[in-house]
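I have a structure I would like to understand better, so I am pasting it below and will then ask my questions one at a time.
All protein chains but one are shown in place.
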Amino acid sequence: MSSVEIVDRSSLIGGLYRELVLDPKQTAIVTIDMHRGHLDMDVATMPAKPEDAKRVISNARAALDFARARGVPVIHVVLVYRRLPGLGSEGMVSPFWKAMHAGQTENDRLTPGRKSTVREHNIEGSPGTEIIPELYKTGDYVIDNKKRLDCFYGTDLRLLLDTLGVKNVVLMGINTNTCVLNTSFTAFNFDYRVVVLSDCVASMYGDDLHVLGLQNVARCLGWVVTNSQLFEKLDSAGSDVRRATAALAK
Amino acid sequence: MSSVEIVDRSSLIGGLYRELVLDPKQTAIVTIDMHRGHLDMDVATMPAKPEDAKRVISNARAALDFARARGVPVIHVVLVYRRLPGLGSEGMVSPFWKAMHAGQTENDRLTPGRKSTVREHNIEGSPGTEIIPELYKTGDYVIDNKKRLDCFYGTDLRLLLDTLGVKNVVLMGINTNTCVLNTSFTAFNFDYRVVVLSDCVASMYGDDLHVLGLQNVARCLGWVVTNSQLFEKLDSAGSDVRRATAALAK
Amino acid sequence: MSSVEIVDRSSLIGGLYRELVLDPKQTAIVTIDMHRGHLDMDVATMPAKPEDAKRVISNARAALDFARARGVPVIHVVLVYRRLPGLGSEGMVSPFWKAMHAGQTENDRLTPGRKSTVREHNIEGSPGTEIIPELYKTGDYVIDNKKRLDCFYGTDLRLLLDTLGVKNVVLMGINTNTCVLNTSFTAFNFDYRVVVLSDCVASMYGDDLHVLGLQNVARCLGWVVTNSQLFEKLDSAGSDVRRATAALAK
Partner (left out) sequence: MSSVEIVDRSSLIGGLYRELVLDPKQTAIVTIDMHRGHLDMDVATMPAKPEDAKRVISNARAALDFARARGVPVIHVVLVYRRLPGLGSEGMVSPFWKAMHAGQTENDRLTPGRKSTVREHNIEGSPGTEIIPELYKTGDYVIDNKKRLDCFYGTDLRLLLDTLGVKNVVLMGINTNTCVLNTSFTAFNFDYRVVVLSDCVASMYGDDLHVLGLQNVARCLGWVVTNSQLFEKLDSAGSDVRRATAALAK
């Protein structure tokens, strides 16, 4: 089995962290596919690892509660597929997903060592499409027409963020290296400040790609922080803003 | 220094490879930022490693010549920045790139161990914006208003691909884990068949992210092939199509 | 009161009509804001004229029934606004709509001679957001996150059309000169064949702008047809296609 040495960029990442200011008034948390189709082993059609599911739900709940208490809006983005007559899931027009089903058995698909199916994943009305109950509170926003890997594609996410005055997009969810990473790229391209919560993401594709996703964000386009780092940044934003303003005035 | 074990998905990847058919009439090669700003060490402001530059240029030339000879269109997408009065490079509105310049010295930026600067990168009219001469031939298409990491964002790439009748997008260029990966995501989201040429990509961010970028494509959204695999697929497409049609008829 | 002479382009329009082929297998009907907020005088917050509402509902019902019977998919696109704490309707970030409320009384707004309000229009959960019951049948598709004038903006309409294999987009709904016209423009830009059903559109802004909308489509970007012309084109598509193929073979 081959392995990869992770390049040590702790100096870079430390320097960037010092520059990070997260004013709660300009921040939103976007949860990505925090639904039963990934996280509830009883119904999941593309399951994360059970221990990851447990960790992510518990940490996400803490982060969301902390954020809501400071007025930070929470937006849940969820993939849901229509079943089309004669076609099946509307997701099955994807040439890659078609090849996945044509060439592989149920045990050798996207999730190494676990069964999974795109074809039956998160069909409209199925239990997989439900947001994990611990993570939803009244007043949260829901966008439930995600169709591919990018939360911005085919949805009104950008419009909602801009209406709310958001500059800082804090991401959590499943999977670190696909939907979270793709959404990070797009948020970067749209000039948002991108923050990924390392305690609240996981990958059904393998731990190596989970690490890739985080390294890729932290070294190329945004910030990867723990829950406690997020809490510190949100609570110190007032003094950070004052310090930044004072620095500019010199 | 930490290391990551690469999960062995050779069975999955082998099965997907057997499903891949690349009809030259429905295929285009998109080169990503194959310009002197990454690849010519004399002028590069965000340089790849010199040995990577050499390898990528040489392999890309072979792949492009092979493709052109079979009528496969070649589209070069290049990042170019205007210099705005009072602002400098238009790229510097990005909060992440601003933080990179605010918090880091020239020797501790995006390119580990080499100097780099977003602020002076590929300004309109500068030599960095020129496509590497060996890679350009009359009849190729050029899109030179890429502004962020995604070749589709703010450009007419999708329109050009659809006008040309393209279903299969073959990607090469710099960097494996950012512009190539981001463009792979978007091409996947738009339901193209995504192929990345492993011989013709590299990353200025580190070899770990290069490897993981390729793993991410191959296991989650598309195909990663060598030059010789590409050549085989392009030349056998006729019989592949016949075989697929025969299979359907059974 | 000033008036405008309509330029006579009947020769142009006649010639274009002869070129129009509508294969039911490549056609979808998109209904635009066929909801109670425009069409049910009891609850409408931006009402069409009552006689227009009656005409449009009756004709739309006939067109939809005809289309469904031939397997043409029906997609209903509806504007729905969230109410945001401290902001009110999320639509009220629009500078034009803000100016409309700041500078005008309820009787001098978008709908000449009738009261209207953007601020209370089609708030999530309100009766205005309901599709007119006569126009909905099980098996129809619904996209209920339209936020501005363009049915494609912030929605998955394009993805759904392409998944269904649609090339011809037949539009009906409210208002001829805004949402129908804006959606016609975008469908044209995306290289769909655009057809607007004159019997099934109306404008709350005035009959002059209704005429504009239709003239603009018919002379610049698409086809405007009556219900009976639509029915004829859908039923003759087989022979039209044969004729076109024969012509090509000459």
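Chains: A, B and C, in written order; residue numbering restarts at 1 for each.
One rule holds for everything that comes next: a residue touches a chain if its C-beta (ideal position, glycine included) is under 8 Å from a C-beta of that chain, and two chains touch if they have at least 3 such contacts.
Nothing here was measured: the structure is a model prediction, and the numbers come from that model.
K.L.:
Just one of C:T31, C:T163 or C:N177 touches the chain that is missing; which is it?
P.N.:
Of the listed residues, the one touching the omitted chain is C:N177.
K.L.:
Which listed residue (C:L84, C:V142 or C:L221) would be found touching the missing chain in the intact complex?
P.N.:
Selected residue, touching the omitted chain: C:L221.
K.L.:
For subunit B, which residues touch the unseen chain?
P.N.:
Listed in rising order, the touching residues are 82, 84-85, 87, 90, 93, 139, 141, 143, 145, 147-148, 154-156, 158-160, 162-164.
K.L.:
On subunit C, what residues meet the omitted chain?
P.N.:
Per the touch rule, subunit C residues meeting the hidden chain are 1-9, 11-12, 15-16, 18-20, 93-96, 99-100, 102-104, 108-110, 112, 148-150, 153, 167, 177-178, 181-182, 185-186, 188-189, 191-194, 205-209, 211-213, 215-216, 219-222.
The working rule: only the chains that are shown with their structure count from here on.
K.L.:
Are the two sides of the subunit A and subunit C contact the same residues or different ones, given that same means over half of the numbers occur on both copies?
P.N.:
Result for this pair: same.
K.L.:
Please flag the chain sitting at the greatest distance from subunit B, going by CA centroids.
P.N.:
Checked the centroid distances; the maximum from subunit B is C.
K.L.:
Just give me the whole-number Å value for how far the CA centre of subunit B lies from that of subunit C.
P.N.:
From the centre of subunit B to the centre of subunit C is 40 Å.
K.L.:
Suppose each chain is reduced to the average of its Cα coordinates; what separation in Å results between subunit A and subunit C?
P.N.:
Each chain's C-alpha centroid was found; their separation is 35 Å.
K.L.:
Residues of subunit B that contact two or more other chains, please.
P.N.:
Residues 191 of subunit B touch two or more partner chains.
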